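The structure appears below as structure tokens.
The complex appears here without one of its protein chains, the remainder shown in place.
Per-chain numbering from 1; labels A, B, C and D assigned in written order.
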């Protein structure tokens, strides 16, 4: 008698807007797992101050609990690869999702990769700006040390460069993180000091709201357009009302849902998905498709 | 400890009854040091920040940030003067944001209901903190750390259950927005006026009402304060409730200002408010401080934090410059006080 | 303040010369309280965390975390006992990581050079902190805040100039890795042994060498300590250098352990180390504390933080449970001490 | 004045397992100075802390004006007119003289709808009260207490208690840090308070001070009431021995004298040592 699959999902902080959606996806898939006698456990760090190391600890925690399958993002490969290899060495099926790409999955011996890619997400944003003739952009980075966020900014700058534009990264000091007013005012100052900037890109939900506010206060709402990654109701409302141009969607819900479903099928029935690298993004949400997205956000799935 | 010695010397020197003493009286006020620190960093950015920094927009940049930190820093400062710390504000702010957004945004109840519920939540957390600190004799840092985690956890858990997400949008009616979440002139947050109001009230409490005396005595020596007939338990509980209320207020106003609430904002307020208070000359060990000092300290911190974006400096070096400037401001403060006190025009 | 009264009562009670006194002697040790708090949270997770929590793997989860916090918490605790605070460790850790990764990873110099440079950096920052605290009489919280920002800014700026990125990979040779960045048995970090070593050294310093006496006296009353002939300036500087060194060590070992360094790692250490120290019974105001207490406090904090992953509880409620448990552990600690002290088998 | 203001009967006090006061019964009358004497650690301060609401007795009753009463808090005791100068603390180094004088009972004045701490009035009264102690150097109520010398601080605390003591004035070693002049002032104050009909409880280790002002003497030895007598009932020598915890002080003095004489032979009369 199979008692079901014990699946561990490594992810972001539980109160992270993006990760709470991934978590929702994993939990929704988990309903099936539970119906079959298994369980889905979410392991996330308390904060992102020590991301690679903390995540590696979480992977080891999952191993020590005799997981039947593990899903995890390869945020900081140098820090986490060793732990992932230990997963594979222990004979536990592994899926890499959200960060790392197929490269990581292959390198680590994981079954598959599900997700988007920070660099590609940023790149898509850069191209979107470029296509809309916004050739001078700034990437607001509220956590300037984190590799994935830096990759996003780098992608953005590469994307805009492809269209002949240019951009800079604006790293904010740590005392501003989590303080929307400080972020808004910093962006405002940057815009006032650099009147040529016409595009702003933010790396998280909260920052997008703050940035919209900063642009408004600089009196540049007509000229400076805002883009970013991820979304919530407010961002979609902003897109609808025109105060935000677009957002890059990597469909976190699918990342969690697919990873858990695939592993559950694999553990219980030996199923495998032959498609290597399941991409859930980057997709672009802008005024043209915002209404369709709204419904999903309301359900907590987007 | 050092600064205490400093202050005592100040008092002694200031009291010599001669011509010099009128300057002494002014100079021994701790506010003067904080004021000079503030002027110094302002001057720095006025020079390196160029024209934009001294415009209305530039002023709004740091004033908006200062106002939000300031509303929290005032009651945190009072607590510190009374010898206690409150770090639970870091999760009361998002909890209050989420409360008002959930009630008035997600469930569409009248905005008043949401605001009152949020403020009530702040008071409740403060009350619990106060009672725990009094009853258990556990250091308030630990008690409020416990409530910091507990409130953060509750906020997240309840938000997911009720709204299914970690961020909720809220569209306040124009009146509520005008009162709590408006940009005056398109750039100055109304919180600036609330801050002013709070500073006046707290200033009244600390410096002009009898309760100020109780707070100072409490921080100076808790046992002696109790022996002198001060209802120490009540004062401590009320002070914690005050900081809960103010933190909740900031949460509410942020929700209305940004039309949305998130589970995870607010942690930076813990650090920033404590720092502002200490820059303003309040003793970390309690018993000494002034509201004007706290206000100057907050402004200093906000200017340093935001002014950097008006300079042409590479943003990668921002933190370095902030660190050096903060130290310089506080040093300026101390040095000036010492200099002024040991200088005497003619030895009598 | 309260806890000080507690302790005095403890001492008085313990000294009654009767049968009861031998228990009294044991019970009045502050470590006992911390120990019981630790046992309580361990028991909680042993029950709710299931079998996995008590396996080697489960133990490694909290021991690894505790070891890194612990290496920093020890010197931070010493500083707190001496009446000072050091928050600059939050940026010394990533600065040291980046130093060793840049020198030995990016530029491929021998690992020894990188390690020594990183440790030297920690000593230097500590030295600067110490000198500034002594010379300026600015509270150490503010001084080390300044260096926190300054070092963070320097790290980011220099990293971008030298390596063009904020993260650098490093592949250490097997020997260095075995010493500094290995998983023993595939799960226990070598830092656990370093922590043990550090605890022994710091324990020797605080409890068995004469310097411990100096540190306790310094935190008890700085002026009297100086009057008693203690070279206070030197002691303070050395303590800051110690915390810089230990922070740098953690940074180096993290870089080797995880084969990479990031500019932003480390801020959480500030908070976590201070909390661990206070849970361990060290007075926030200085003058009292023990190394065993700090170690127990660190373990308690680590168990609470990591144990949660072994319970089936929804991660949304993790913070709530952590908050409640932390409070419970500290309460347990205090209550037990009080109970034990006022209980007497038969009134003489 | 037959009825005592305060009366203790069979009061015990323990801190956890340590018994500090055993079965104390004692009466304090208006217009009378009660000198509480005893060796270091005898329990004098603990006893007066019970009378001022700081500690609650473990058992036993306290009567005020013949009615049983519980001093639940220092505030309650001071509301009933019991004013205390404790042995340690009571001074707030970082507060101004005026503020620290009025801690807990601040004078206020109306300013529109607000009641404002009346700084000027507080400073004036405080400075006046302290100057009456002969400490004329203090003329600025805004000075911080931390800047005063030990004697000045002590005088400030006593002046405060005298100012607020409506019925009972309790002074725990008030003259310890004081100069000759200031100590004499304190004694004068005590006599003045007695004249005004207050009950005064006065703790001291100086026999002469006790003899100068005391009407009624109570001696504690190791927490028990070893003697309770009125002025004139015992000789100075007897009192000295009691203050020293019941040990005969004669041999000690002989010893000192022998040192003196061995050295120079010019020791002062032994009795003066007391």
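Here is the rule we go by: a contact is a pair of C-beta atoms (placed from the backbone, for glycine too) under 8 Å apart; a residue touches a chain by one contact, two chains touch by 3 or more.
Small disclaimer: the values here were computed from a predicted structure and weren't measured.
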Which of C:217, C:247 or C:261 contacts the chain that the document leaves out: C:217
Residue in contact with the excluded chain [from D:65, D:139, D:192 or D:238]: D:192
Candidates D:72, D:166 or D:208 - the one touching the absent chain: D:208
On subunit D, residues whose C-beta touches the chain left out of the figure: 38-42, 87-88, 135, 137, 149-152, 155, 173, 176-185, 187-188, 191-192, 194-195, 205-208, 211-212, 215, 231-232, 240, 243-245, 247, 249, 252-253, 255-256, 259-260, 262-264, 266-268, 272-274
Missing-partner contacts on subunit C, residue numbers: 4, 7-12, 14-15, 17, 25, 204, 207-210, 212-214, 216-217, 220-221, 223-231, 283, 287-288
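Going forward, only the chains that are shown with their structure count from here on.
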Rounded Å distance, subunit A centre to subunit B centre (Cα mean): 34
Inter-centroid spacing, subunit D versus subunit C (mean Cα positions, whole Å): 47
Subunit A residues counted as touching two or more neighbouring chains: 14, 144, 171, 173-175
